[in-house]
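Only one protein chain is missing from this complex, and each of the others stays in its spot.
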Amino acid sequence: MSPAVPPALSLDGATTRYGYLGPEGTFTQMALHAWGAARDAVHHPFGSVDAALGALRSGEIDAAMVPIENSVEGGVSATLDALASGEPLVVVGEVLVPITFVLAARPGMPLADVRAVGTHSHAWAQVRGWMGTHLPHAAYVPTLSTAAAAAGLSEDGSAAYDAAVCAPVAAANHGLEVLAEDIGDMSSAVTRFVLVAKPGTLPERTGADKTTLVLYQRDDHPGGLLELLEQFAVRGINMSRLESRPTKESMGRYCFSIDIEGHVLDERVGEALMGLKRVCAEVRFLGSYPRADGTEVRVSDSTTDESFTDARAWLHSLRGLPG
Amino acid sequence: MSPAVPPALSLDGATTRYGYLGPEGTFTQMALHAWGAARDAVHHPFGSVDAALGALRSGEIDAAMVPIENSVEGGVSATLDALASGEPLVVVGEVLVPITFVLAARPGMPLADVRAVGTHSHAWAQVRGWMGTHLPHAAYVPTLSTAAAAAGLSEDGSAAYDAAVCAPVAAANHGLEVLAEDIGDMSSAVTRFVLVAKPGTLPERTGADKTTLVLYQRDDHPGGLLELLEQFAVRGINMSRLESRPTKESMGRYCFSIDIEGHVLDERVGEALMGLKRVCAEVRFLGSYPRADGTEVRVSDSTTDESFTDARAWLHSLRGLPG
Amino acid sequence: MSPAVPPALSLDGATTRYGYLGPEGTFTQMALHAWGAARDAVHHPFGSVDAALGALRSGEIDAAMVPIENSVEGGVSATLDALASGEPLVVVGEVLVPITFVLAARPGMPLADVRAVGTHSHAWAQVRGWMGTHLPHAAYVPTLSTAAAAAGLSEDGSAAYDAAVCAPVAAANHGLEVLAEDIGDMSSAVTRFVLVAKPGTLPERTGADKTTLVLYQRDDHPGGLLELLEQFAVRGINMSRLESRPTKESMGRYCFSIDIEGHVLDERVGEALMGLKRVCAEVRFLGSYPRADGTEVRVSDSTTDESFTDARAWLHSLRGLPG
Partner (left out) sequence: MSPAVPPALSLDGATTRYGYLGPEGTFTQMALHAWGAARDAVHHPFGSVDAALGALRSGEIDAAMVPIENSVEGGVSATLDALASGEPLVVVGEVLVPITFVLAARPGMPLADVRAVGTHSHAWAQVRGWMGTHLPHAAYVPTLSTAAAAAGLSEDGSAAYDAAVCAPVAAANHGLEVLAEDIGDMSSAVTRFVLVAKPGTLPERTGADKTTLVLYQRDDHPGGLLELLEQFAVRGINMSRLESRPTKESMGRYCFSIDIEGHVLDERVGEALMGLKRVCAEVRFLGSYPRADGTEVRVSDSTTDESFTDARAWLHSLRGLPG
């Protein structure tokens, strides 16, 4: 499976300055490589999602690629929270990257001699099956990222482990030897990355779009979430992701980070957004953009743009207004 | 309690031709008397709701007063069905008439000599308590209307009963003597009448309005009615009347005759109507008009016209359109 | 189409005393004839639904056949209201009778000489198409029932009409000649009758059952009906009839007369009834009985009796109780 390439590019040319969650050799860099328009541009790695999005907000870069879902690097919460508050940013595209891990070591190290393995805790969780079979006695040493695990081996030899679990590109970047490939327990693991930019660019409608929102409830009454979801249901809109995030004000107060199918220019999405705007304390619009997998949104007869237009013409006639 | 007089008159002047469900002396005529604008106009009685609305559709009259709810004359179904199909008509106002019954007989008849009582079966149901106490042995003779019961006594003496239960006005019209007043078991009984006209007149918004609709479901699936009601609930609209009526196509197929609070010019009502238009096989708009009781509609902060206008401006800004 | 005969008989033998809404010759008598167990029993006609159900309540009869839905005789409201209040009664079966009208007159009267036609207003509404074509100039004379129209012709010749619209059996009973058969505009018209008895008999489950309920809301808040319907929806129960009826306390207060698919012994129906009992001011159970059309209820996997039993065993294990 190769990375899904987005059908439309929102930011083009070699002059666009791209940032990404580094260091070099992470899956995030692979996502940026998969973004066609960015191929000939300069890519700046940043030490954290906050740093990358901060550089975007300050104008240092024009777009940032960051992980948003099911990442092995733990980037999800950081991305969700960074987008949910602060100066507004929008998602202009997404990229799916299949996640494959290798076990890498300094050249000459045999697999049988590996006593300790370094990697990020999330990656460790995904290779536990392989480790149980092939290196049942190896100790686990947590590191700050999978790329950091690879880098540690390439440095001065002082690392507390002899092998690293990392992306293939990280092994290559650091001159390591690959002892085993594709060692993840879930062969279909994939991480979703989003390309973030400042508001002002609205990708065109393709019929296979997503819209990302953050909803803050007006108050925390029983059934509150149900009411928000009904704003989608009554307009036939499907939700493809829902995350609750603490608002940091107090324990038990949440906002909801949501992806829905459809584009803000779709009539049904527009009416749902207006409904949410009326009932929520705040609605943060985080962009409409083409789905990486290109799957078209299925729309029932009663929620097509045409059915909205017909209904509006009918209402105007009832009101004695020109259709 | 005197009849509630509507705050706004939609059809004025002595030149308007009014029809009503007759004969003279029914509560419907009382309702028409209570309609201010109709006081100096000519009133034509019709033998049935169908006849009155037929005359309206053919242009013979300009407006018709007919009972719609809780009538003692059984007029409800006839009115609902006549409005639900055929050439479109709209309600332009409503009148509430307190229902009071008298027991009337030919002059000289003592109460103690009453052996049989004639009236419409619905009226009989409403005076059963009084009859059980005061005339426990009187036989009941059904008649076609309460006014017909009074008329029967005034004719040639051949009526199969000696006293009639009817409206005070009917007793007066037919020269009968009132043996007992206000004999209804429910002192608060009231009937709601509507003034019907051809489409083209939309009464102004008063803030205390009602809208009447007939909804035909697209198909008869489980939860179908629930979906229709959610179109109101999600926009904070209260329903003040719901009647299901057979569509006459087959047993178990219904349409719904509904009154909601609010005016078609209200934003929340307009959006709900559009939603129904999209999901129903047919929506028949039967008018927006001032409530007879003048009770203002309570609207939550999230469904005021202003909240809709604000939400629309916000949506336009997201879409890059002028607010 | 012959009347659907119920698959199970709840009240048997020639010793059962049956009443019905008379007079003889109405469609209600036809319904009682179609009820197998009643064939050899004595049938007592009553002048009104109230009278028939009163006789049942007082023990004068054991069961009463009355119309409940789409009747040509206007019996629906009377039946719904009589069952919704007063001493409890239950429905133990239903019968569907196809409604066919004939035009009948005294022997010797040619169709061409008919100047006026007598019948009940509901029947008149159903033959209007035929009359427009065949007797466009005939006057309409309302009568108290279709059978009364036939009876009027057979009496002393003083009737204000020369022909009656009635059931075939009424024409035969009164020695009239049929001038035209099957003159109804809707060839599929059917009326649903119910056999009512005192509580104590619960017809067996057949898998093709109905349950009839009357629901009184605790208060009349917005979305109140929606809450009641959700008690059905959340247990996958379909509703086959909904009527709102005024509670007579004040204008705009309703109770709901409802038929649902399923039997009170079904787990999903039992749980829904308990849910309604908790949220309603009153729930009146009007019986579970086999559907006249024998259509089996379709039940989703998640609402079968087995799924309820499994879920209960699982809950008991969580609570540390024996399964």
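Letters are used for the chains, namely A, B and C, taken in the order the chains are written, and counting of residues starts over at 1 for each.
Rule of thumb we're sticking to: contacts are C-beta pairs under 8 Å (C-beta built on N, C-alpha and C of every residue); 3 or more make two chains touch, one makes a residue touch a chain.
From a predicted model like this one, the values you see are computed outputs, not experimental measurements.
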Contact set of the excluded chain (shown chains only): A, C
Contact residue for the chain not shown (choose from C:168, C:207 or C:270): C:270
Hidden partner chain, touching residue among A:55, A:180 or A:225: A:225
Sites on chain C contacted by the missing partner chain, in the whole complex: 202, 218, 230-231, 233-235, 264-265, 270-271, 273-275, 277-279, 285, 302-303, 307-308, 310-312, 314-315, 318-320
Hidden partner chain, residues of chain A it touches: 47-48, 50, 69-70, 74, 77-78, 81, 96, 121, 125, 142, 144, 186, 188-190, 192, 222-223, 225-226, 229-230, 233, 236-244, 246, 248-252, 254
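Here is the rule we go by: only the chains that are shown with their structure count from here on.
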Computed distance of Cα centres, chain C from chain B, in Å: 25
Shared-contact residues (touching 2 or more other chains) in chain A: none
